[in-house]
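Complex shown without one protein chain; remaining protein chains in place.
Take a look at chain A:
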Amino acid sequence: ECRLGGSAKRSYSITSCASVFQVNVRDALNQAMDEELERDERVFLLGEEVAQYDGAYKVSRGLWKKYGDKRIIDTPITEMGFAGIAVGAAFAGLRPICEFMTWNFSMQAIDQVINSAAKTYYMSAGFQTVPIVFRGPNGSSAGVAAQHSQCFAAWYGHCPGLKVVSPWNSEDARGLLKAAIRDDNPVVFLENEMMYGVPFELSEEMMHKDFVIPIGKAKVERQGTHITLVSHSRCVGFCLDAAAVLAKEGVECEVVNLRTIRPLDVDTIEASVMKTGNLVTVEGGWPQYGVGAEICARIMEGPAFNYLDAPAVRVTGVDIPMPYAKILEDHSVPQIKDIIFSVKKVLNM
């Protein structure tokens, strides 16, 4: 018997008969772009190696062969220039997807993302829309060292006028990328290279060409009663792994997958904290002025504070540039044991 939950929490219970598809995050992104390119002629993709190389991380594999030079454009290594060109194309009515090979390189172009894209609708009092998606891998990878490992969720999440999205699994990647491309606003789409190859099950409903996930809504991935874990991107998986370990000790964690950094779904987080009474945020980025810091501040300022049994706490990347050696790198990012340790500390176990 197949049960497909239709509730807001989207809990699918796929038992025996429904078709499920094993799709990794890379292919989910690829299919989402393919479908949106087909759906709307104004959509096009530009970036380094996106066309003839099939994408530096193969996310755009096959697209150039199918759509050609007009819609899949290889750019020279000139981020500031091509990001500006992408924004200008959005001004004039196209719907560009601008790929940064990694979000580290977006710093070359950050003025175009913030000053030309994010602020224009406001400065023009609603006259000029900017329907653009900036996407690419964000955060730490494996062994790529300091200049290639930064998480930009907090930097871009800081700015009004942008939407900032950080998918975890294939469902997120597919639904959020489609939503981003269909959105008339500038969207910063933060992928994660380590997740590209990870397969997840997608239901038939999720494979539908109009499947979109609303931007600005978090998802409760796991119900729990004792403590709330809030996370985004790859760390969501770590939270679920930590929750599985803690369950054996009788601690039931509720895991919230933010999905969107801006606008932040404070309501879902608050409802969860008001239920569990405890909060740990988990992110790959640096602690100072980060996503977790924002969540804790909002909880303090809102109704959920009165339900806290202990101070809210953040698990983050270590406050250092990313080192290269494996042993050092492993100790620079939040590990499952760090999450378990923090939960126990908060619960005074």
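Worth a mention:
In the analysis below, contacts are C-beta pairs under 8 Å (C-beta built on N, C-alpha and C of every residue); 3 or more make two chains touch, one makes a residue touch a chain; residues count from 1.
Note that contacts and distances are computed from a predicted model.
A chain of the complex is left out here; the name its UniProt entry carries, from "Pyruvate dehydrogenase E1 component subunit alpha", "Mediator of RNA polymerase II transcription subunit 31", "Elongator complex protein 5" or "Autophagy protein 5", is "Pyruvate dehydrogenase E1 component subunit alpha".
The chain not shown here is touched by just one of A:88, A:287 or A:323, and that residue is A:88.
Considering the full assembly, A:112 is the residue among A:31, A:112 or A:342 that touches the omitted chain. Of the listed positions A:26, A:135, A:163 or A:259, the one in contact with the omitted chain in the full complex is A:163. Across the interface with the omitted chain, chain A contributes residues 44, 70, 73, 75-76, 78, 80-94, 96, 111-112, 115-116, 120-129, 131, 160-161, 163, 184-185, 263, 301-302.
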